[in-house]
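Only one protein chain is missing; all other protein chains are in place.
Let's turn to subunit A:
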Amino acid sequence: MEFGEIVSVLLQGAVVTIQIVAMALPLAVLMAFSFGLIRLYAPAPFKQIAIVYIEFFRGTSALIQLYWIYFVLPFFGITIDAMTAAVVALGLNIGSYGTEVVRGAIQSVPKGQYEASIALNFTSSQRLWRIIMPQALVNMIPPFGNLAIELVKATSLVSLITIGDLTFKAKMLADTTLQVGEIFGVVLLFYFVMAQFLVFFIRRLETHLSKGLGRGGLHS
């Protein structure tokens, strides 16, 4: 098989990989913020639910979560297609790690900021969204960036539930053409480029968010 043909098949797979990232990432961020805030501020029963979600998804393996959602949920009468299973599993998995990022970043805002906002008679929601969160967000960006890269890497798992992502196409091409060296080499390079693109984007975002906070980003 021509090298060009191989690359074009792999590019189709890369598009699917990017689609999954584009859907799972917002879900992960949503889970991270909602459960991170519940874990910090919600009353007892909700807090315990959040802890169960976080410990369960962080304590078991992403691939097992994916299999569980894809193969076991149908036994409960919930049949979902592979793509939804992939997005849900990866979103919930990365989201559970994200909760700790949100929690850590909020807790790292100096205590004086809380005290000052109470002294200035801000309401509790103003305190969270106008004082604490803008400062915490900047601290969240680098670890969230790492999680985004983890997500890109974790999408390779969906090939094991027959979604035609980059890894799936590579495996398929490798089985049929036996040009394994070129194929897996190109695939590794594709993933590397995606990760480097994310790194670049995250640095820009960090610089942008830290404007007006009286400190520069890492690379401003």
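Basically, a contact is a pair of C-beta atoms (placed from the backbone, for glycine too) under 8 Å apart; a residue touches a chain by one contact, two chains touch by 3 or more; residues count from 1.
Definition applied: contacts and distances are computed from a predicted model.
Undergrad: Not counting the visible chains, the remaining one has a UniProt entry; which protein name from "Putative 2-aminoethylphosphonate-binding periplasmic protein", "Electron transfer flavoprotein-ubiquinone oxidoreductase", "Amino acid ABC transporter membrane protein 2, PAAT family" or "NADH dehydrogenase subunit E" does it give?
TA: Missing chain, UniProt protein name: "Amino acid ABC transporter membrane protein 2, PAAT family".
Undergrad: With the full complex in mind, choose from A:53, A:144 or A:191 the residue touching the hidden chain.
TA: A:191
Undergrad: Touching the hidden chain in the complete assembly: which of A:18, A:37 or A:63 does that?
TA: Within the whole complex, the residue contacting the unshown chain is A:63.
Undergrad: In the complete complex, the non-displayed chain touches which residues of subunit A?
TA: Those residues of subunit A that touch the unshown chain are 55-56, 59-65, 67-68, 71-72, 74-77, 149, 152-157, 159-160, 167, 170-171, 174, 180-181, 184-185, 187-188, 191-192, 195-196.
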